[in-house]
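A protein chain is absent from this complex, but the other protein chains hold their places.
Residue numbering begins at 1 within each chain, and the chains themselves are lettered A and B in the order written.
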Amino acid sequence: MAQPIISFRDYGFQYRAQATPTLHHINLDIYPGEKVLIAGASGSGKSTIGSCINGLIPYAYPGENTGELLVGGKDPKKESIFALSQMVGTVLQDTDGQFIGLTVGEDIAFALENDCVVQDEMKRIVEETAKLVDIDHHLEYAPHELSGGQKQRVSLAGVMVEKVKVLLFDEPLANLDPAAGRAAIELIDEVQERTGAAVIIIEHRLEDVLWRKIDRIVLMEEGRIVADMPTKAFLADTMLLEHGIREPLYLTALRYAGVPITEKLEPQHVDSLQLSEAHKEKVRAWYRDNEDIGEAGAQKRDILSVENLSFGYTPEVQNLKDVSFSIKEGEMVSIVGKNGAGKSTLAKLICGFEKPTAGKICLEGRDLSDDTIKERASRIGYVMQNPNQMISKPLIWDEVEMALLAGDMSAGERKERVEETLKICGLYPFRKWPVSALSFGQKKRVTIAGILVQQPRIIILDEPTAGQDYHHYTEIMEFLKSLNEQGFTIIMITHDMHLMLEYTPRAIVFCEGELLADTTAAHVLNDPDLVRRANLKETSLYTFSMACGIENPQKFTERFIAYEEAHRRKQEG
Amino acid sequence: MARVAILNYIKRPSPVHELTGTAKLVFFLAWSVASMVTFDTRVLICMLLIGAVIFKISQIKIRDISVVLGLAAVFLLLNNFFIYLFTPEYGVEVYESRNVLFPIVGRYTVTAQQLFYHLNITLKVICVVPIALLFIACTDPSEFASSLARIGVSYRAGYAVSLALRYIPDVQREYRNISQAQQARGIDLSGKDKLFTRLKNSVAILLPLIMSSINRIEVVSNAMELRGFGKEKKRTWYMQRKLQKNDWLAIGFALAVLVIGLGVTFSNGSRYYNPFMEAL
Partner (left out) sequence: MKKLSVKSVVAIGIGAALFFVLGKVAIPSPVPNTNISLQYAVEAVFATLFGPIAGILIGFIGHTLIDATSYGPWWSWIIASAFVGLVIGLATMKLNVEDGIDSKKLIHFNVAQVIAHVLAWGVVAPVLDILIYAEPIEKLFAQGLMAAVANIITTGVVGTLLLLGYAKTVVKKGSLEKED
């Protein structure tokens, strides 16, 4: 067998700033041309492994290591980060952070410039590499003229100019809409085939990565490798959920139907499944047995209605075109569509941050046009994607109290209101803590508390779970669900198809500033035409149920979700 | 997404656009130095006229830059006003003579010397305006960093300029988003609150902005390090263009103006041109 290109031997690592090691006894070999997925919950150490491979450890993040690590047969500690960068190309999660140049061409050329490559040679290499990732028609574009997927292509080209032997992707799906995420996985696959480089993908969204072939999956937990096996064998193992990773939905469906998952089933892809007639019958039986699960809620009255709304940041471009819909009291709704479809713009208009060019927005039948931002905020709260963009006080109590200080409440009333809000949000025991001591999910709660304290009727959240692993995702979403059950109307802008399916009965789909559909979440994902136009992605349940001979995939999806929720409740209760 | 025009680079076919960034940078610096040093009315007027001609050649229209011109005008007016307010007799001191044209009130009279002084200080500012504007409007921002490197600035500092240009739109968008979200929580900077309250309120926007910027610094510097920034003593530039004949002509012309301008200025032993003394 060939020499491994990366080899960890009983490797441990501790960051200088931390009290305990982050990695323990890592033994891992990666061979040339292999495609490996490193999965694990946040804080499992999977990103730290990435930093060891590309040399950020120890150059940018100093610390102590034990054991041995060889990259390309050399010890990174004895090499410079520059020598490593010619062997390992890293595509970071934050595509805006990695896009350093003022234009696409400059950014792809960045590494070559640092290598003092002469200009003619540089132009040739840039042209060639840009073609490889299909971005060669955009060489003069500035970053803000590109979509997230395009920026990622630029990042990939930017590391490929070095003829690297290893391509490392740190959470490549985190900032992409579903279709762009799928395209990214396809691109990674193509590039791997053409260049023969080893590919390492660090991601917790297993099913999305498995869209294309992966040779091996390494599962991390608390700084240790808990599994390292070929994809098939890995999926036949059942421990995924315990480690904060969500297994592919079609496998969960098989499990619910009582079909044991073995390597023989070829479980790595929904299209590769080898189901016997007996297996299919089991699935159909499960489908029939769960007919009456989940029922529609009673119809409520409209709380928010948007009528013929249009808006453009500049007169030439219309970011929203003649949009109309209404939201009922107590609903939980998803707004989906590709990046730049107008979803965030809509939220800004509802909150009054921007003024519509035409149309109106009514709350309980009252036109909001003349209300100020602050007046609207007392009825409609807006929570930004990143809690760090909202938190501006070091202490939780102060942060939650902030919005009340602008009004004319007495200190006593304020205290009462803050306490009540903290209790709703499960933050009361932490009230005297500094915000810095909280996890991402808890910070998110703090920002939501900072909004709830104004007692709005509606809460709009922008990507509430972006970049979160399954554990934090569930924590945040269950919290939002509990708020919804307490009577708050919740509107979420999201790219996450699971979120939409699991938590919001209704979805509003946008595309190019127009409202494309307003229907049930299950319907959206079972309508191939809608999925394509809005840059979404059908779930594997659609393909799976068809393969099992179920004539109504939408009903199958609905029953699956309802069953899963009942299942989860049972486990908790 | 909101459109963000930062430096108003206006792409048009013109000989001025075709010059390399380096030539335009040298031109701009020579012009700045000359206008700062000289107080000679004849030199200033010549520079202004040359600037106007180049402006014409550049294909940039007055309306493209009307906002900027408006700002410059307001700035000049205020500056002149304050100078006169504080020192109505300053021109008399500089030009060592006093010809009263008419009195206004109290110690404020209008003298020919004071007016002439105001004319000169105004000329000093406005003779750079067209060249500065052209430098901004006709230079591809991508050429800034390499131009700085070519005139001897360390490429690290030069690249910092490029990064500033790269991230201004991102920072602008982030500022806007954060301030909108905080406005919804009652934080308003333009309101009628007291100064101190407004300063305190600004922290609610600035702290998240700074924390996210510090985070961004970490990500960007990792990304640069991983792609070999700082590896060699030099680096090459994808967007750099070779200096052509016209570039050398422009550089030569700018330096000539600088040298001749300073020569004329100091030919009478002072940086001022004093028509009042000659008249004596």
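Everything below uses one rule, namely that contacts are C-beta pairs under 8 Å (C-beta built on N, C-alpha and C of every residue); 3 or more make two chains touch, one makes a residue touch a chain.
Remember, predicted model here, so these are calculated numbers, not experimental data.
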Have a look at A:78, A:355 or A:432 and name the one touching the chain we're not showing. A:432
By the document's definition of touch, the residue of B:24, B:124 or B:150 touching the omitted chain is B:124
I'm checking contacts with the chain that's been left out. Which of A:392, A:421 or A:520 qualifies? A:392
Footprint left on chain B by the chain that the document does not show: 6-8, 32, 36-37, 39, 68, 71-72, 75-76, 78, 82-83, 85-87, 90, 94, 121, 124-125, 128-129, 132-133, 135-136, 154, 156-157, 159-168, 170-172, 175, 189-190, 195-196, 198-200, 202-203, 206-207, 209-211, 213-214, 216-218, 220-221, 224-225, 229-230, 271
Contacts of chain A with the absent chain, listed as residue ranges: 17, 392-394, 429-437
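Here is the rule we go by: only the chains that are shown with their structure count from here on.
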Approximate Å spacing (C-alpha centroids) for the pair chain A, chain B: 44
Residue numbers of chain A touching chain B in their complex, please. 54-56, 59-60, 80-82, 85-86, 90, 92, 94, 96-103, 105-106, 109-119, 122-123, 126, 143-144, 158-159, 162, 313-314, 340, 348, 351, 353, 373-374, 376-377, 381-382, 384, 386, 388-393, 402-403, 405-407, 450-451, 454
Complex contacts: residues of chain B adjacent to chain A: 1-4, 141-142, 162-163, 165-166, 169-170, 174, 177-178, 180-188, 203-205, 207-208, 211-212, 215-216, 219-232, 234-240
